[in-house]
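Complex shown without one protein chain; remaining protein chains in place.
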Amino acid sequence: MEGRSRESLIRVRSEDPRPIYVQIMDEVRRGVVLGALRPDDPLPSVRDLAAELRVSPNTVAQAYRELERSGEAYTRRGVGTFVASGVDPGRLRESLARGIAEQALREAYRSGVGVDHLLAEIRRAAGQDARPEGASTP
Amino acid sequence: MGTAETPRARSGDAVDRRPRVLRVLRSQLALVGLGRRRELLAVSVFMGVVVAWMLTAARAPGPDVRSALGTAVVLGYLWPVSVWEGEPPSRRLYHRLLPVGERLHNLLRIGAGGTWIVASLAAGTLIGMGAAGLLGHASAGFAPAAALEAVGGVLVMYGLGSVAAVATEHPGRWIVGVPLVYVLLVALLDAHGVQPLAGWLEAPLRSLNRAVETPLRTAGASAGGSSFPDALLLWLAIAGAALALAASFRPEPGRG
Partner (left out) sequence: MTAVRTEGLVRRFGDRVALRGLDLRVPAGGIYVLIGRNGAGKTTTLNVLLGLLRPDAGAVSVLGAEPWTRAARVRARVGYLPESSALGYPWMTARQALAFHATYHPAWDQGYEHSLVEALEVPVEVRLDQLSKGQARGVQLVMALAHRPPLLLLDEPTDGLDPVLRDRALEILADFAGSGGATLLLSTHLVHEAERLADHVGILGRGELVVQHSRAELRERLRSYRARVPEGWPEPAELGGRVWARSRSTAEIEWRVWGDSDHVVAELSAAGATVREVSDLSLEEAARTILSAQGGRNGDG
């Protein structure tokens, strides 16, 4: 079951093991990394995003607070929350990649697959599929 | 989607969130008037026919309104069943959960029902008198005091019927059953000459009879033992007290 926001393609999934506020934060970061969200762009209001995603507004508020705390967003009282001006897409891409890697490692460990084995399989899978445009070389 | 249209500050306690009593009364009047319009019409028509018949068929000089009044009182007594139809105590959640004190709300419903039945009976009576007049049997009309006491008699019986309707699950049984048992009991005691018990039991019936009969006295006729207004007032008080009690009934939605 998904909830999709008209405004910024923010998507959260119930089956995703991460808490919803973390998913929202990562979706915002994803938006920045992909260029859909630029510095000083407004994020959807807490109320609107909560309604679109069918989640509690407190969860959205928490996501925005955490983004503010990590310097990735700022709030203007009575106006809304915005992407921070000094946000660096490169750094965000790194932290997103790290999150994906950690998840992959968790899955691997769960199934008794070692790190080297996992890396080998990743290279093989990457070699087989067409490389997406714009992906940086490892 | 549209729900985000009018953001609004939380009402909370800043706004008075409860309706005014007069507003609730109006709503209950509308509820009964609209929901029971067919029954009210039928009552008016029936009353009109009875009055017209009584006036045109009367042999003695001057109107004999006894049967008309009897009709009105019986209709008033049965009316609560219609007012509370579909809402026995076990199926009254919507009514109870509205933001009005339960007792007050019950009394307002009863009041609204009473207003409508009196209006309906009065309209029927006037129409009947008018119809009889058209047929050449004009009546002398009711003295205002008599009319008032007729209304009082109807309201007493309506009130007693409302006690059953508001507090019992099957009011029909009570409304028909209680007078039946009472009358049978009195008849039985009378037949066996069990005095003074029979006399005591009969007293309320007699005084109610007198209260109902008051309008029958045309101007100038002998008043006789005139405790009539007192009898009516006594009965109004009895009915009122019974209603105040019955209206406080708060049934429990239990889970078996």
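Just so it is clear, A and B label the chains in written order, and each chain counts residues from 1 on its own.
Please note the rule applied: contacts are C-beta pairs under 8 Å (C-beta built on N, C-alpha and C of every residue); 3 or more make two chains touch, one makes a residue touch a chain.
What you see is a predicted model, and the numbers here were worked out from it, not measured in a lab.
Mapped onto chain A, the footprint of the missing chain covers residues 1, 3, 12, 14-15, 17, 19-20, 46-48, 50-60, 106, 109-110, 112.
Take chain B: the residues that touch the chain left off the picture are 1-12, 15-19, 23-24, 26-27, 30-31, 34-35, 86, 91, 93-94, 96-102, 250, 252-256.
Here is the rule we go by: only the chains that are shown with their structure count from here on.
Chain A and chain B have CA centres that are 70 Å apart.
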